[in-house]
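Note that one protein chain is taken out, while the other chains of the complex remain in position.
The letters A, B and C name the chains in turn, as written, and every chain counts its residues from 1.
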Amino acid sequence: MKEIVQTGLIGVTGYAGAELARLLLHHPRLKGKPPVFAGRVDAKDAARGGVPLGEIHPELVDSKGSGSLKQEPFSWELLKERGVEVLFLATPHEQSREWVPDALDRGIRVIDLSGAWRLNEASNRAVYAFEDDGTELAAATQDRAVYGMPELHRKQIAKALLVANPGCYATSVILPLKPLVAAGLVNLDHGIVADAKSGVSGAGKAPTAKTHFMYAADNLSAYGVFAHRHTGELLEQIGVTAGEIVFAPHLLPIPRGILSTIYVHFKEAQTRASVGALYKKFFAESPMVRLYENGLPQIQNSVRTCYADIGFHLDASGKRAVIVSCLDNLLKGASSQAVQNLNVMHGWPESEGLE
Amino acid sequence: MKEIVQTGLIGVTGYAGAELARLLLHHPRLKGKPPVFAGRVDAKDAARGGVPLGEIHPELVDSKGSGSLKQEPFSWELLKERGVEVLFLATPHEQSREWVPDALDRGIRVIDLSGAWRLNEASNRAVYAFEDDGTELAAATQDRAVYGMPELHRKQIAKALLVANPGCYATSVILPLKPLVAAGLVNLDHGIVADAKSGVSGAGKAPTAKTHFMYAADNLSAYGVFAHRHTGELLEQIGVTAGEIVFAPHLLPIPRGILSTIYVHFKEAQTRASVGALYKKFFAESPMVRLYENGLPQIQNSVRTCYADIGFHLDASGKRAVIVSCLDNLLKGASSQAVQNLNVMHGWPESEGLE
Amino acid sequence: MKEIVQTGLIGVTGYAGAELARLLLHHPRLKGKPPVFAGRVDAKDAARGGVPLGEIHPELVDSKGSGSLKQEPFSWELLKERGVEVLFLATPHEQSREWVPDALDRGIRVIDLSGAWRLNEASNRAVYAFEDDGTELAAATQDRAVYGMPELHRKQIAKALLVANPGCYATSVILPLKPLVAAGLVNLDHGIVADAKSGVSGAGKAPTAKTHFMYAADNLSAYGVFAHRHTGELLEQIGVTAGEIVFAPHLLPIPRGILSTIYVHFKEAQTRASVGALYKKFFAESPMVRLYENGLPQIQNSVRTCYADIGFHLDASGKRAVIVSCLDNLLKGASSQAVQNLNVMHGWPESEGLE
Partner (left out) sequence: MKEIVQTGLIGVTGYAGAELARLLLHHPRLKGKPPVFAGRVDAKDAARGGVPLGEIHPELVDSKGSGSLKQEPFSWELLKERGVEVLFLATPHEQSREWVPDALDRGIRVIDLSGAWRLNEASNRAVYAFEDDGTELAAATQDRAVYGMPELHRKQIAKALLVANPGCYATSVILPLKPLVAAGLVNLDHGIVADAKSGVSGAGKAPTAKTHFMYAADNLSAYGVFAHRHTGELLEQIGVTAGEIVFAPHLLPIPRGILSTIYVHFKEAQTRASVGALYKKFFAESPMVRLYENGLPQIQNSVRTCYADIGFHLDASGKRAVIVSCLDNLLKGASSQAVQNLNVMHGWPESEGLE
């Protein structure tokens, strides 16, 4: 077990980057070793050594001076000089495709928050249209990637050189479904429905017609039905075919949080106790999943926490269930899951720095 | 065709009541004959002839003096004196159970916005626990009731003495499903899922823990799963059994609007054209339904209109569809549907006063 | 009094443009003569005769086909052909500076919603940095402009060729202050404070960092303190110097509505009655101003109406007052005030089509 590591973070400017910075700055194992923040910096800012964190995210400023840390101009030399051992990428997936092989080549372990290395099947990757797909290097890199959901792949993550941090929607759908499907309970012929709703931060920081307040506020809209990029993660991780699940995301008029309502048919009648026990067993070693014994989770109780919350209702026959999962898309759906992976990779308690 | 009628409205104080008042006050056929507003009025207000509308709903005040109309103390004599021919009830269902038989007895036609008379099957009514259920009077009254969805029951509504105006959620689920189920397209063995999301006005005007801004804002929660009162309407009107549909409502952090996302399996593969044509035919005479030729409706475009909007996506196989319907819960989900019924009852154009 | 006029509207794509279109389409004097919508249209759309209104603003579609009206490629010939007599400009002010002289030259009366022609003093116009300022044409055009606030300039508007429709903030501050200052009640030495708060639609439709949902939601921020463009309108119309008033706008996390809280010292002690009487007299002929006899207006009651609402409180001494005004920035703050001007220009009732 390593006592302390030097981390680096590329892409602190986005929403997930800001949350990740906050978590890393307060992580008990990283005290005294703040992450190296690096990225594209224009000439003027480069001349002053980078952009102070306090100018990028005023809300990160505390009286201990964290605001004066800087996002420095990225170079591999910089990372080497500073002794970066683990690199977080909160970058667009095109950039992650390019930089990850370089990092691995230099012996830096990577936790990539983008969608670049999450998918094993070429057919599922098609929606991304990666330019380098099919090259030898890309294939070799993909082979090294472990899907970074500790609740499913804890052991592989511990040794992984490249952790592909899951998508936010994917996390909210895989966690509640995996235990049921893996146990063979679900009647896949009848199809699973995953109706997911996400706050606006999921759409990113770029101002667009859809992130304009006038579009998002007082509204709800479905999008990406039958076509969302996270679908491939559902198929590979849950172990179902495209014909066995429908995934429909919606844009909620709130800043953050995802609630997924999931509908399944069981092969055999279940009881509250039988399903509850199954979940309990599956997540016995998973501190970042909270199971509701009664009632259903709601976004408000999950937002600004690092937990995924799961609850469910059965109908009178016990043959049908509605499962609700909630999480914060920027935390358990991105940055805190990344820190969970960091913890697992170093043998630290999985919830370290996340409560 | 009647040229003009005298309406009455009991229950103007609520949200749907306010919208109904606004619609009736501006209805071209009712000009010069404002509704008689009546209800429970305390002694002090009774002494001044009732409560001015402008004190109940300041937003209803216009420069023509509508704000000085009054909610007068209710009595059957008052309605008789004023010659009320059609009475709108925007009252709790217990009150509607009590008053409707009296109104019919006096020859007043009723459009009841409550859930009192919507359900034909005793088993479906059980959730309401009506005290008078099983009595001869109640049975006779129920026999006279017509479910007030013009798109389904236009002819019966035209002659009806008692119109049971549909529930808001029910409207948003029945309209998109009825055409498909009635045509025998849907594989009911696989089950239908109706994931519905409603703004807070649907929860009523009474301040409660769940309508508190701090609970509703920045939140999303599922409730009434497998148990919501509107379920019976779905079963009776769509023509499915409880085992063939799951209905899960959610509380949205917006003032008004419902979006329902509906998942069906088809028996045979369909095309965009085949489903579109079916809808077009079914709603050919229905001016208050807007069909989307492409894309999906969203709440923002339906709110503050009297329309129900319907759009859909098929998967590549043509065997599964996601249908999205949107409407304003206080208008097409309540008051404007009531006015639609008023129009149908008098042979006026169905969209009169609703655009 | 003209019975009917042909209107034109350039700039229907923005928020105010949409509201103006809605008002004009339903205006009782314009029935059967929908406005000519014109603007910059790309080649592809020009080829199909313009962009259907229903594609620009789906919420404007009604069953009478208004959605199929088109925004056509602008040309003066088009306007001439269609016989446009009054032209609304909901365009950026640079464009209004350019087009207004041309329109006047062609004998078309103009109601300009931009800030192009509102300011008589060159010093107040400086913030706009108009390229043509100082030219003879610009000076002559400015001479013809009447500030389009009917409550202040009804008679001049009636005959005006060019009406400069007021700014939204300006309307909300001038209306409550003008009567008090004009009557000589206000102690200007002590200074007036106008603390104004506006919904996000005031910031326009372009997606920017400040109109991003994540910035605007759950937030409040002051901006443009001592520097907002509407300040010049306050000075010229109220009749005070820059040193006698402070104006500080704030961005509210709501779609629409402005509330201005205004603080004044009186020279002599006033009473509720004396101030109320003054307002009543000043606005005696003004149907679009609603005076609160008790209490204060709030945004919710003014939004989606065409009224400006005014209420006030005096302190115990009668020497200080807090006045609150509310209006909808897209209606009384823009489009409905423009229609009010249209009405005044044609001798129609001022509130025609606005209730």
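By definition in this document, contacts are C-beta pairs under 8 Å (C-beta built on N, C-alpha and C of every residue); 3 or more make two chains touch, one makes a residue touch a chain.
Keep in mind that this is a model prediction, so the values were computed, not measured.
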| item | value |
| --- | --- |
| Omitted-chain contact residue, chosen from C:Ile254, C:Val275 or C:Ile310 | C:Ile254 |
| Chain not shown: contacting residue from C:Ser123, C:Thr208, C:Ser221 or C:Thr271 | C:Ser221 |
| Hidden partner chain, touching residue among A:Thr13, A:Ser172 or A:Thr305 | A:Thr305 |
| Sites on chain C contacted by the missing partner chain, in the whole complex | 189-191, 193, 195, 197, 215, 218-223, 225-226, 243, 246, 248, 250, 252-255, 257, 259, 261, 263, 265, 296, 298-300, 303, 313-317, 320, 322, 324 |
| Positions on chain A contacted by the hidden chain, ascending | 58-59, 61-64, 218, 287-288, 290, 300-301, 304-305, 351, 355 |
| Chain B residues touching the omitted chain (full complex) | 15, 200-201, 205, 207-209, 211-218, 253-255 |
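We adopt the following convention: only the chains that are shown with their structure count from here on.
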| item | value |
| --- | --- |
| Chain of greatest Cα-centre distance to chain A | C |
| Copies chain C and chain B - interface residue numbers shared by over half, same or different | same |
| Chain nearest the overall C-alpha centroid of the shown protein atoms | B |
| Superposing rotation of chain A relative to chain B, computed on C-alpha atoms, to nearest 5° | 180 |
| Separation of mean Cα positions, chain C and chain B [Å, integer] | 37 |
| Where chain A touches two or more other chains, by residue | 215, 217-218, 253-255 |
